[in-house]
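Just one protein chain is left out here, and the rest sit where they should.
On to subunit A.
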């Protein structure tokens, strides 16, 4: 009882990790749990069952599919990087500082989580469009227009995906002990050095988990993208847009494209599961 974690036998520690887990579940919990699980899995299974396996190679070798997939991966990654660059400092600001209206700002940051993405797309147009609040200056001063460009896709995806990162990192920051940072500053480190050398390594798993969530959300983004960036093959047509438009006259192609997206998502989540997702 009194000995430390380190001195206990290995098996004990293993059991410790599984504390609070049992092999049996009461029926009122088990039945809805299984219904929920089936509800989440059945559509995916249906996708596999109805997939046009025979014509699949032919469907997937078209240049348009790879163009859309390449664009999707590129834009989702760029959106994640952008989210990291501004989202981590934003999360730090929300978790570690106090200013009037902080709770309100926090609510605003999470707004894109609940906003229908199409609304987000319209809002982006009104802000960054050629005639938008900021966009008109971008256009007249720098000649930059964002709608209908790949940059526009990245912005739309960042708008929708960044809140996932901010929330995840902020949660990790709140759970992390601020005394480590305080110790670092009392030892002479500046607050930024303390953040860089102490806080950042401490919350790395949270950042990674947030980045994966944001990346996955960006990869699947549809509404804000098609509204803000439009739909042009090779420039703004990402996989979800290609799936949606293919569904209109070629459902088999839409299923094939969906399978690719599903495979990519599963591969990424599986690759990162052990390393990061469970750590948070």
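The criterion applied here is as follows: a contact is a pair of C-beta atoms (placed from the backbone, for glycine too) under 8 Å apart; a residue touches a chain by one contact, two chains touch by 3 or more; residues count from 1.
What we mean here is this: contacts and distances are computed from a predicted model.
Going by its UniProt record, the hidden chain of the complex is named "Molybdate ABC transporter substrate-binding protein" among "Molybdate ABC transporter substrate-binding protein", "SLA1 homology domain-containing protein", "NADH-quinone oxidoreductase subunit K" or "Nitrate reductase-like protein NarX". Contact with the chain not shown here comes from a single listed residue; of A:51, A:247 or A:272, that residue is A:247. Residue in contact with the omitted chain (choice from A:78, A:211 or A:226): A:226. Looking at A:129, A:163 or A:210, the residue that reaches the missing chain in the full complex is A:129.
On the side of subunit A, the interface with the absent chain consists of residues 26-29, 31-32, 125-126, 129-131, 147-148, 226-227, 229-233, 236, 244-249, 251, using the contact rule stated above.
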